[in-house]
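All protein chains but one are shown in place.
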Amino acid sequence: MKRFIGFIKKEFYHIFRDRRSLFILFGMPIAQVLLFGFAITNEINNVDIAILDHSKDATTKEIINKIAASKYFSIKQFIDNEATIETAFKKGQIKAVLNFEKDFSKKLVIGKKATIQILTDATDPNTANTISNYSSSILKNYQQGINKNIELSYQIVPKTRLAYNPELKSVFMFVPGVMTVILMLVSAMMTSISITREKELGTMEILLVSPLKPFLVIIGKVVPYIFLSVINAVVIIVLSIFVFQMPVQGSMFLLGAESILFIINALSLGILISTIAATQQTAMMVSLMGLMLPVILLSGFIFPISSMPVVLQVISNIIPAKWFIIILKGIMLKGVGLAYLWKETLILLVMTSFFIGLSVKKYKIRLE
Amino acid sequence: MSISVSNISKSYNKAKALDQISFDVKSGELFGLIGPDGAGKTTLFRILTTLLIQDEGQATVAGYDVFKDYKSIRSHVGYMPGRFSLYQDLTVEENLNFFATIFGTTIEENYDLIKDIYVQIEPFKDRRAGKLSGGMKQKLALCCALIHKPKVLFLDEPTTGVDPVSRKEFWEMLKRLQQKNITILVSTPYMDEAALCDRIALITDGKILQIDTPESIISYFPKKIYKVKTSNTYQLIQDLRVYPLTHSAYPFGEYLHFTSNTSDFKEEDLVSFLTVKNHMDIEVLKTEPTIEDTFMELSK
Partner (left out) sequence: MKKENAIQVENLTKMFGDFTAVNSISFEVGKGEVFGFLGANGAGKTTAMKMLIGILKPTSGSAQVAGFDIKSNVEDVKKSIGYMSQRFSLYNDLTIKENITFFGGIYGLKKSVIKEKTQILINELGLHNEANKLVGALPLGWKQKVAFSVSLLHNPQIIFLDEPTGGVDPITRRQFWEMIYREAHKGKTIFVTTHYMDEAEYCDRVSIMVEGRIEALNTPKNLKSHYKVDSMNQVFLKLARNIE
């Protein structure tokens, strides 16, 4: 036992004396959370738009005022004809144009129908989508307002409510994703690098030719990173709660337990990588390419899985991160418990046991 | 027998690293494995320290089989692989403590064993191992390998790349260790260090050329050997190459070591030849072969 403690002590020395690993372990997670939280948003605020008003009557003026009053849009230009639209888009000055047809009020009162064309710059399709959605809702709102006293037959009024994230705050989406990525990074990559470093330096040889049981060597390598991953997870959660006002609706305890499960999962992946990598560089590359990239692209972190081609959807099932993100969102945003998340948890458990089993099998008690 | 090796062979990708190696090392012996890079020394060490499995043959260390009883061997041997494998970012004391701990002992317990060596690096005990000079790293690595009082010590090229002074000191330390009844198997490419061992095995290209004491091994040198010198070494080498009676002519420091391909060679013949070639200050003297001469001759 004492040997084991001595070994862990040494691992901590290595970690704290290597400035680069300290930076990755602590600097990066914090930087990422803040970056994702503040800089990258899916929401729109103060988007520059232009108005093309062929009617210039009281109704259009009312509508335009409503638009101007919203915090989502900022009316930059009033243009006169269709020809200038193209130029304005090309110059990138505006992201959308609201085109009011001629004789708007007249058409609305007499024909009960007037058209507003919403033109968006879809070079960024997500933003374009959001713009047309927002503007449509503002218009629908206005429409409801003017229809208040009129009885219409057979109305179907869609009332949308955005559950769990009414303000569509992108932070809520990113925090679980970032947390997953960070834990993966710290646990898998750092562990695999740490083990392969011993191999590279040649000290692994001495460790093997010692009475210290090989599996204790691995456990010893892993323990410090469990520790540090937990600290990282706590820091991220604290940041999310206090800086981004992200709620944790569900049980903190469950959150902690699931996080530890995921950490162990990532760690065993790290150990697995170290059994195939001979140098630290390889370990790092495999971790980045083989783990990070799939996690970022296929876990549902940024791109919704359901919009992907079926092949990728199937593949995404074997990425542990996917399940963990579902669990995180469930606990943090929906406040559900194990009763709802047992399936995902079970999947993670099975995966973890599999990786551990595989690492143990592949772990060499000799050099070859 | 402390170490017993019997017909060990090992190949990597069709290249034979070790070919039917056999030898024994007696208890308490200082045994040298002498050969250049690529001879197979490191592979042999790794097999004996249970890090690699041989393709053929058997070996025992301290009575334990290297394949079946590897766990026992790992508790009883000390191993210093090439490249001074220490933890560069731990201090001298931390390194020593670490190795003591994983062997289930403490620095104090076997201190008398490493004392002579440790006192030389003790003033630097709080310095990171990475900041030590080559000679000091060597001493630290040796201490770490000894700290648990092993029965057998394996040192893989401990003096490579180190200056002659540190090398000499290192071998003096080894001699003192021998007196404490530890069996030591050392490998080195430096032929002059071979003379300090009890017995040596000359090894090249995976094969053992000869095994014997340093004094006796030169008896395997098959010819009379002469040392030759003139004022123009470069020209001397060229001329000896074209001299019809030359079997071998190799520079050895100041002199060239020359052997002839005839059994009735006379020094005067060579002197005349060199005089004709306009050499000055000619010296041709009989001399004793060194281990290096023997090695070179046997490896041809």
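Letters A and B name the chains as they come in the text, with residue numbers starting at 1 for each one.
Note that in this section contacts are C-beta pairs under 8 Å (C-beta built on N, C-alpha and C of every residue); 3 or more make two chains touch, one makes a residue touch a chain.
Remember, predicted model here, so these are calculated numbers, not experimental data.
Enquirer: Specify the shown partners of the omitted chain in the complete complex.
Expert: B
Enquirer: So one chain is hidden, and I want to know which residue out of B:Glu109, B:Asp192, B:Glu267 or B:Glu283 touches that hidden chain in the complete assembly.
Expert: Of these options, the touching residue for the absent chain is B:Asp192.
Enquirer: Check each of B:Gly135, B:Pro150 or B:Pro289 against the chain that is not shown and name the one that touches it.
Expert: Only one listed residue reaches the unshown chain, and that is B:Gly135.
Enquirer: Residues of chain B in contact with the chain that isn't shown?
Expert: With respect to the unshown chain, the touching residues of chain B are 35-39, 133-135, 157, 160-166, 168, 189-192, 204, 233-234, 237, 250-254, 292, 295-296, 299-300.
We adopt the following convention: only the chains that are shown with their structure count from here on.
Enquirer: Between chain A and chain B, what's the gap in Å when you average each chain's C-alpha atoms?
Expert: The answer is 59 Å.
Enquirer: Along chain A, where are the residues that touch chain B in the complex?
Expert: 2-3, 5-7, 9-10, 13-14, 17-18, 201-203, 205-212, 365-368
Enquirer: Help me check something: in the complex, which residues belonging to chain B touch chain A?
Expert: Answer in residue numbers: 46, 49-53, 70-71, 74-75, 77, 79-83, 85-90, 94, 97-99, 101-104, 144-145.
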